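All protein chains but one are shown at their positions in the complex.
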Amino acid sequence: MEYFFQQLINGMTLGSIYGLIAIGYTMVFGIIGMVNFAHGDVFMVSAFIALIFFLFLTQVLGFGSLVLALLVVLLLGMALTSLWAWTIERLAYRPLSGSFRLAPLISAIGMSIFLMNLVQVAQGPRNKPVPPMLNDIIVLRDGANYAVTLSYKQILIIVTTTVLLIAFSFLVQRTALGRAQRACEQDRRMASLLGIDVDRTVSLTFVIGAALAAVAGLLYMVHYGVVNFADGFVPGVKAFTAAVLGGIGSLPGAVIGGLLIGLIETFWSAYFSIDYKDVATFCVLAITLIFLPSGLLGRPEVEKV
Amino acid sequence: MATQREREPLLEVEHLMMQFGGLVAINDLSFSARRGDITAIIGPNGAGKTTVFNCITGFYKPSSGRILLSSEGSATPSDIDVLTRSGRRSMAAAAGRIYLLERMPDFEIASQAKVARTFQNIRLFTGMTVLENLIVAQHNTLMRASGWTVLGMFGAGSYYRAEARAVDLARYWLDRIGLLDRADVAAGDLPYGDQRRLEIARAMCTEPVLLCLDEPAAGLNPRESATLNALLKSIQSEHKTSILLIEHDMSVVMEISDHVVVLEYGTKISDGPPSYVRNDPKVVAAYLGVEDDEVALAGVGIAP
Partner (left out) sequence: MPGAGLDHSSTQSLGIGAAIIDAGKAGLLALGLAVPILALRTETNLENQLILRERWDYVAIAVAVAFFGRLVYLMIPARRAAPKARSLTFNGSGIARAVAIIGLALLIVYPFLMLLLVGKAASLKWIDNFGIQILIYVMLGWGLNIVVGLAGLLDLGYVAFYAVGAYSYALLAANEPIKQFMADMIGPSFWPLWAFWICLPVAGILSAFWGIILGFPVLRLRGDYLAIVTLAFGEIIRMVLINWIDVTNGYAGISGIPRPSFFGIPFNASDSGFSAIFGLEFTPLYRTIFLFYLILGLALLTNWATLRLRRLPVGRAWEALREDEIACRSLGINTTNTKLTAFAIGAGFGGFAGAFFAARQNFISPESFTFMESAIILAIVVLGGMGSQIGVAIAAVAMIGGTEILRELDWLKHVFGASFDPVQYRMLIFGLAMVLVMIWRPRGLISTRYPSIYLKERKSVSGDLVKEGHG
């Protein structure tokens, strides 16, 4: 039982990270109907940005306070990752809007390959171990031979995710930007006829998605303690799975999907086989798409004849 | 005039019901289309006409009801009963094969029951040529001739002969719709009116017993509309194809159809020959509620 609770906590932690990335997929898909294949790599770039700034602050500038350093890294990371996403949208996707449907997907795959190799060339192919931090733990329940623990890391991840999601849902539901975004999702042409700057809204969607991915990138670095240039692909596909599982286009769906994927992966590793944990996730993806293509919270698509 | 055999029902829709979630699009609809007739389904926008078509051609599975097609002769009630109970899709009755369309997937309705259709928003293969569109329509015949691809890969002569026959049929229909000299042009390059006629020709290349046309005159100018009337009339008289059509243009409906079914909100409100339907007070009332169609009806002399 203790073991189960421990896995539940671990799964929620991992799921929070996936959920944050999944929002980027789901928002972009909702607004321009495209799988932003490079989003996983934007996330990877953000993890590197976080790593570099963290090292810079602690080593070069000699920040004493870890919390302050992480906060600064978070803000800088969000800003710079957003800049990346904004640039990518401008250069690689916007010229293709309204053209051949496969073109943006291919462009996104190209961008994904580019980002991955850019980081490999610029930062080297090896794993980058991060100095250990936030390793203190709280013992929640001391069982006979197994203790359920909650580490500071996990608290940080879950709290940050929750706070950001609340702020983010406020942004989407209550602000003019959120309204514009939802309008573009329904009907881009009509939205532009009603005076909404569609291009700007699409840009902002990418920026918001990237900012959340940047948070995920920092948390990922803290959680795993290591980053690598190839780390964008698998978490990216898993986050996409989360978005699909939750119902693509649905924001709460993305978060729920993220948590579910995190839990499935953790429990699969804990109770079955760690080797096949990615296979489990990919199978969930395939099964969801085949039997429940609109996901848990998505709207079913009716075939128009 | 039509013989007795031709006046038997070809398609019998009985108690058809189609629901989308809580919305009832078609409510307990029954009508029949007789062999050799041109049957028109009319009704205000949103009456469920296209939904009826989609149920007949298998694109929607009806919530309940029966759609019976007797391709050659009229089936006896006992035949129908046997088939309905058997759970099968079709059976050979004494008077020819009968089909329960609501049990069949869309492509089998086209390939086996021989029901062809066109679409409200034209669905041609725009990137393929006019000729290719008509050859694709003969897919199943050619597939058999090519030995399900195996013989065709080895260049069997029988396939080339079958292909030549398919081209002849296509040529015949291109001649009928006046597009013979545009055979090698991409279908998407044709003007709108030609595309409408091409879609009908493509459906006819499947050699159907029932041709379902979803607003064939929509967007046509008066001259094109008249050509269309002539084409449909000649299909009726020269081929063993009965026609079921949805149309808003009352001049087309009143001029060519033998039988009219009027729908409103998914329910049948009138059913009979054009002369009867146009004077039915329920039809007039239904149309007066809808401004667009009021004009159309007024144009053919329906007084309130």
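Chains here go by letter, A and B, matching the order in which they are written, and residues are numbered from 1 within each.
Convention: a residue touches a chain if its C-beta (ideal position, glycine included) is under 8 Å from a C-beta of that chain, and two chains touch if they have at least 3 such contacts.
Owing to the predicted nature of the structure, the values given are computational and were not obtained by experimental measurement.
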Option touching the unshown chain, where B:62, B:152, B:216 or B:274 are the choices: B:152
Omitted-chain contact residue, chosen from A:55, A:72 or A:296: A:55
For subunit A, the residues touching the chain missing from this view: 29, 34-35, 45, 48-49, 51-53, 55-56, 59-60, 80, 83-84, 87-88, 90-92, 94-96, 99-107, 109-124, 126, 128-131, 233, 237, 240-241, 244, 275-276, 278-279, 282-283, 285-286, 289-290, 293, 303, 305
Those residues of subunit B which, in the complete complex, touch the missing chain: 57-59, 106-108, 110-112, 116-117, 119, 123-129, 131-132, 135-137, 139-140, 142-143, 146, 149, 152-153, 159, 163, 167, 171, 180, 183-186, 188-189, 202-203, 206
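As a working rule, only the chains that are shown with their structure count from here on.
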Where subunit A and subunit B are represented by their mean Cα positions, the distance between them in whole Å: 50
